[in-house]
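Note that this is a trimmed complex: some chains were dropped, and none of the rest were shifted.
Read from first to last, the chains carry the letters A and B; within each, the first residue is number 1.
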Amino acid sequence: MRITRLAAALLPLMLSPAAFARDFVLTDTSAGIEQANWTTSSAKLGIKSATPFSITKTTLHGGRQEGSTLITIDTGNLKLQLIPTRGMGLYRASSGDVTLGWNSPVDEIVHPSFINLEQRGGLGWLDGFNELMVRCGYEWTGHPGTENGRLMSLHGRAQNIPASKVVVSVEEKAPYRITVKGLVKEKTFKFSDLETWAGVSVVPGEKTFRVHDELTNKSDYERDYQIIYHSNFGAPILEGGAHFSAAIEEISPFNDYAKKGLADWPTYLPATPGYDEMVFNIKPYADADGKTLAMLSNKAGDRGVAVGFNVQQLPVLTLWKNTDSVKQGYVTGIEPGTSYAYPRQIERAQGRIAKLAPGATQRFDLEYRILGSAADVRAAQSGIDAIQAGREVRLNETPMAKE
Amino acid sequence: MRITRLAAALLPLMLSPAAFARDFVLTDTSAGIEQANWTTSSAKLGIKSATPFSITKTTLHGGRQEGSTLITIDTGNLKLQLIPTRGMGLYRASSGDVTLGWNSPVDEIVHPSFINLEQRGGLGWLDGFNELMVRCGYEWTGHPGTENGRLMSLHGRAQNIPASKVVVSVEEKAPYRITVKGLVKEKTFKFSDLETWAGVSVVPGEKTFRVHDELTNKSDYERDYQIIYHSNFGAPILEGGAHFSAAIEEISPFNDYAKKGLADWPTYLPATPGYDEMVFNIKPYADADGKTLAMLSNKAGDRGVAVGFNVQQLPVLTLWKNTDSVKQGYVTGIEPGTSYAYPRQIERAQGRIAKLAPGATQRFDLEYRILGSAADVRAAQSGIDAIQAGREVRLNETPMAKE
């Protein structure tokens, strides 16, 4: 039964953690709700905010987009788009003249019903990959590998599972924080019973958005999990001379090819035909609370993005430099995770498969800050420097594993 | 062209075998009909029955349910749900305080467009498995195997093929038998041209429902077929001390692990973490017409379900004891079939692959009786005893095959 827009908008929602928030259920499999198109705004909600905002959901049509959904939060100084049908992935964010995201040859928002993850020996995920942020997990992540004769396809299943519930919440008091949460279920009889409440929040007036995810093992057994928050940035921040910065204890090349890039690993080439990708494995330093920060800044040092995360949740960081030609996809990934991008059997052998007890929940908190000025960039660098605290970065020239 | 509800409801249907029945076409690919939501009732049909009934079809939304359809027959003392988009599988049945079905970690009715049967080495079927009764067939069934370099994935394709035609029939005279039939096509150029009219009927006032399937080989060549009617029951009937009963000539463990369970194979443990599953292969006895009966009853012996079938159609019976933890899926399967659950190559070697001549049709008739009292349970046991006729059950301790 499809509930009318009005009725659904009025539905109170029990699961919201934010008291005094108005909740709007846009999708709910248990109630048969899937609102194709929906919108609200500060005006419509009677909020007289200094930063008026709107939140809109649309359903896309045509080609391999048929049935994909897109939610856009627009606060004037920050516009953020996410894709409920693709595991709540973040599509684009923009503020002023800075856009986060990149241009993939995959130029549509592909619906999971058109994706076969096992295609090309487990690379079918690449048929839909074009987002700003992809959750690569949670049952497994990384390059394709085989365990017990079963193919673990590239970067897991979560990004190609449409959310079972989607809730938009707007806090009733200033600053009227907006949260969008979606429930992504990885369920396979005998194998997996993981549920992730994948959420993103925006405070109107800020240029920052925050990811708050809660992964729960609903099964009666301890279960492995892996996650990489594959966060991807292209132009205008990425350019020849752009710079990566983070608080780093150790860095090593992912493979022999990346050895060649170790000399100038923190800086970026312009779009370079034939470059393909170089990947570096980073062990970050963090502050006493586990918080750390990584940044991509442009050549002039006056635009950038800072990615904050917590090493107690996400202990390792993959730096993916894909400064290939523009049309091939000129992009870099800043990817906090529990694992590096090796196949699961390597991650297992090296002890980077995390465990979740029966019924246990693991949180993941990330912050993406758009840096719109030299001052913003300097402030982020100061934060990184404070964590680094003058300690040297250890360069390990030998890849830690061979695929 | 989508035909209006009214027009479709008026469409006479030629293919109904029941004379004097009113037919309602809910799906018909040849006419472009897919009625998203539909309902009728004895009142609406002007039937003054002592047992008023309703029949409802809904289309589900959100997550991996998007587009799934569900038909509910409710006669007051029996409620039966089936899933046209999942090969006409039976989802749940209930009468009084007895519910047939079980709780799988897969808690949504997954649409086949989200299923990749070849995932996990051919175990993708497990991504959608949560039904009371699944037709595992008909081109092949059983555990994944490879023939001629081609993977035969777990339990065949039928359950993940949406029905091409769906017809609801209500007989015009008392007792107003209700039949829902769906046409499930397994068609692959060069390989398969099987059509199954998968039907279920309910007589208002009874606590029994009957499955009447007709599998036709539409091709010009003799073709193999295999089928397992995977009928699954959890709480409240299944519990510690619940009992399985059937007329049995011989029973053997499916594999070495099940050997351990041979001593007390007819009784059930409570939910037992780490139990996984034990499977037993049963050769049933039958009466002179081939009819036989199996029963699951609760510990007190006052609730249960009896499954009747015909060994001329379904010569073997698999008993699947999956008394694992509750969240892992506490369930037992009573599974009449042409085959045991071994991969096709083993079933072939042991002569359990059935053949269907060009144009030939094979019927399969099953009866599911909900037992709501000790008297009901005793009556079913009497039926089983009459078939067993005092003959001993032969226990064969050696599995008949090794996967």
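Going forward, a residue touches a chain if its C-beta (ideal position, glycine included) is under 8 Å from a C-beta of that chain, and two chains touch if they have at least 3 such contacts.
Remember, it's a predicted structure, so these values are computed and weren't measured experimentally.
Every protein chain here is a copy of the same sequence, 2 of them drawn, and the whole complex in this file adds up to 3 copies.
Methods note: only the chains that are shown with their structure count from here on.
Separation between the centroids of subunit A and subunit B, computed from CA atoms only, is 42 Å. Across the complex, subunit B meets subunit A through its residues 37, 58, 60-66, 104-108, 111, 113-114, 116, 118-121, 123, 126-127, 129-130, 273, 324-329. In the complex of the two chains, the subunit A residues touching subunit B come out as 1-2, 27-29, 32-34, 67, 112-113, 116-118, 148-151, 161-165, 183, 185, 187-193, 218-221, 358.
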